[in-house]
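The other protein chains are all here in position, but one chain of the complex has been omitted.
Coming up: subunit A.
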Amino acid sequence: MQVKHIPKDAQVIMSIMKDMGIEEYEPRVINQLLEFTYRYITCILDDARVFANHAKKKVIDLEDVKLAVQMTVDRAFTTPPPRDILLEVARTKNNSPLPLIKPHCGLRLPPDRYCLSSCNYRLKNNKKPQTKQVHHHMMSGGNAGYMNNAVTSHLTHGALSAAGVKLHNKQPQSLSLVKRQGTLATVARTQTITIPKPVIKFSSATPASKPIAKPKIQVSAPTGNVLNTPMKVEVNDVSSGLKRKLDEEYDMLE
């Protein structure tokens, strides 16, 4: 029967545990506590050395150590706020009446920026030399798996109309992207231009606007609102015609 020689520090830990009334513990707990102790003490002494140097002292003083301990305790080992502060906070919070419940159906969730239901990535296209880069935001809600690019452009435009963007009533029907004057003339083709609020004008219908006229609206019942993020859409010459532009985009995406 060999008697394992337990180092002195470990014996100290064991006696601390006995003092606190802990009788049963796994043997690895001693190692864990020892490690913690070493790390903590080293940390404190390091900080104390920094403070001593700052005060131009040669050796670490009791005050330095005290300051180091206090700094660490404030940062790491916080305790819950005292009861009177909690009561005060509670009193303030409980004064407002319970809000009425809106009668709409579906999931009742907080505003979108507090939810985790918006898209958390965006696709960036490969850099092709002659074509423009298009950024598409995919609005697949929480379902990350649906990366059908061709579909996204449907959704892109569809969602644009669905997202409550201003419509000009004069020309209903099809969609054309309005070129902002003055922003394009000096810009090279390979650069992207982001327009924060695209103004959508509906002009008279062309056959090419087929995908647009029937906007496919994202079903939003399960996951809440779909589109709040601004659209970044490349704008190019309107003269090239709507159909061709869309075809080009499709070509790029494939």
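Everything below uses one rule, namely that contacts are C-beta pairs under 8 Å (C-beta built on N, C-alpha and C of every residue); 3 or more make two chains touch, one makes a residue touch a chain; residues count from 1.
Note that in this section contacts and distances are computed from a predicted model.
Enquirer: Going by UniProt, what is the name of the one chain that was not included in the view, given "F-actin-capping protein subunit alpha", "Transcription initiation factor TFIID subunit 5", "L antigen family member 3" or "Alkyl transferase"?
Expert: "Transcription initiation factor TFIID subunit 5"
Enquirer: Out of A:H5, A:R28 or A:R108, point to the residue that touches the absent chain in the complete complex.
Expert: A:R108
Enquirer: Please output the residues of subunit A touching the missing chain, sorted low to high.
Expert: 19-21, 79-87, 89-90, 93-94, 97-101, 103, 105, 107-111, 114-117, 140-143, 145-146, 148, 151, 155, 216-219, 222-224
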